[in-house]
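What you see is the complex with one protein chain gone and the rest in place.
So that you can tell them apart, the chains are marked A and B in the order they are listed, and the count of residues begins at 1 in each.
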Amino acid sequence: MTRELPLLDAQSISKFYGSRSGCEEISFQLFSGEVIAIVGESGSGKTTLLNCLSTRLMPTSGSIHYLGRDGVARNLYQMSEAERRFLMRTDWGFVHQNPSDGLRMAVSAGANVGERLMAVGERHYGSIRQTAQNWLERVEILADRIDDEPRTFSGGMRQRLQIARNLVTAPRLVFMDEPTGGLDVSVQARLLDLIKGLVNDLGLSIIIVTHDLAVARLLSDRIMVMKEGRVIEAGLTDCVLDDPQQPYTQLLVSSILKG
Amino acid sequence: MRAVSPFIISNLSKSFTMHLRGGLIIPVVERVNFSLEAGKCTVLGGPSGIGKSSILKMLYGNYKIDAGSALIKHGQEQVNIACVEPRKMLEIRKKTLGYVSQFLQTVPRISALDIVAEPLLQHGVTQKTAHERVKELFTLLNLPEKLWHLPPATFSGGEQQRVNIARGFITAHPVLLLDEPTASLDTKNRQVVVEMIEKKKQEGVALLGIFHDEDIRQSIADKIIDVSDFAPLDIVKGRSKNEDGQAA
Partner (left out) sequence: MNDEVGDGEVLASYNFAYLDEQTKRMIRRAILKAIAIPGYQVPFASREMPMPYGWGTGGVQVTAAIIGPEDTLKVIDQGADDTTNAVSIRAFFAKTARVKTTMQTGKATLIQTRHRIPEEALTNDQILVYQVPIPEPLRFLEPRETETRKMHGLEEYGLMHVKLYEDIAKNGHIATTYAYPVKVAGRYVMDPSPTPKFDNPKMNQCEALQLFGAGREKRIYAVPPYTNVVSLDFEDHPFEVTKFEEPCALCGSEGAYLDEVILDDKGHKMFVCSDTDYCEKQQRKKMQNLGEEAKQRAFS
């Protein structure tokens, strides 16, 4: 029996900012279709780790192998920049906490969604627009907003647009950094539903950073708890949240119960 | 030759360490031993707080197992839940091990129909077939038709529980864990659940359940396990049958 290869295989990822540690010695594997949440308090290194994994940041040491669509696992840090950037705009998505970091605020919603298609060589205006329209519907943005710029959108709409923009090339792996941060509760719930639905329908793999354990519980299969740059506890999400072993994780779980 | 038991639990132990309370250790169960049989319903008994739910949760991979083993027959292999990889656990939950908790985890905006159909869709059943099967179950459980397309967040306790039961029973898991699935049901609906459990037994499913209702227990239990037998010594200290145990 052949063993399934992980989609992403991170080995001993460490990142130092000068002498200051961002994250240290982090290893894990992500398999196709899995959703992993990275939780932990502010400054614990979640964003640093996510950026290292998505090659937006070069780690100080460590390696990551990514399984290409051709079934070959390649070391991301040894790829050329051109190959990495190609991955990022085709096979990957990145959803930023602040939608304006992930959207082009000065171009229309349709162009925001269509950009990746044009980047991979789609040259038929009509079909680009049709695809954009389908995706806007899918993320519950009314079709008649297709020519509006995202600066005229609400926070929740912007975040949904950002998701559509990322998913249009059918990526296999999506990185998310606090996608629901800064949204009010009902808007958050709607966004989470949407993400959950997309995960089920598309079989996406997701690495999501959040400090909200409820978000982690709803979306993720597995969880990694970070503290001071290290993963101190990891496992099935429901198991880690219902039966936390580490003092820090217990504190984290209990403080949301109070809050 | 006897078939391998679908679930063999040996020397299972569990305690909670409360780090926020100065490292207080709460022992729950020690050396739990039993096994399940296909087509039979095993019931966990014992007083409140003795550890019944904790055992189910350990077997479901929801609580860590401190010591001992829990071997489940998963397809052709035997997997020890005590040291299983998270990914494997998810696969076991998907294919082999079902769990009906006391409360439904509601997801806002998703209809009762879709919540129950989801596990079937995961098994590759078409949406149409899945919805038909769900509707049959809802009818059986007397869930008013006007609720089917609504998200269950606003349903009554009993209505939510029936949705929950439907979701747990709709798949063909060979092992099914039930944590008081009938607690908030009226007599008529309890009877329906009893019949559904009977049907599972006929299909060869191994069931492990917790039922407070004595009538139900009587009608479905093939074997009753008293969890008090596995209580740690310092907890049952003072109880007659353990009076000869070592005092802490």
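Keep in mind that, in the parts below, a residue touches a chain if its C-beta (ideal position, glycine included) is under 8 Å from a C-beta of that chain, and two chains touch if they have at least 3 such contacts.
Keep in mind that this is a model prediction, so the values were computed, not measured.
Asks: Using the contact definition given at the top, list the shown chains touched by the missing chain.
Replies: Spelled out, the missing chain touches these shown chains: A.
Asks: Give the residue, chosen from A:V120, A:A143 or A:A170, that touches the chain omitted from the document.
Replies: If we include the chain that is not displayed, A:V120 is the one touching it.
Asks: State which residues belonging to subunit A touch the missing partner chain.
Replies: 81-82, 85, 89, 104, 106-108, 110-111, 114-116, 118-120, 123-126, 128-129, 146-147
Assume only the chains that are shown with their structure count from here on.
Asks: Residue numbers of subunit A touching subunit B in their complex, please.
Replies: For this pair, the touching residues of subunit A are 31, 34, 189-190, 193, 196, 200, 218, 221-222, 235-236, 238-239, 242-243, 245-247, 250-251, 254.
Asks: Would you pull the subunit B residues touching subunit A in the complex into a rising list?
Replies: 16-20, 57, 61-64, 86-87, 89-90, 107-110, 118, 121-122
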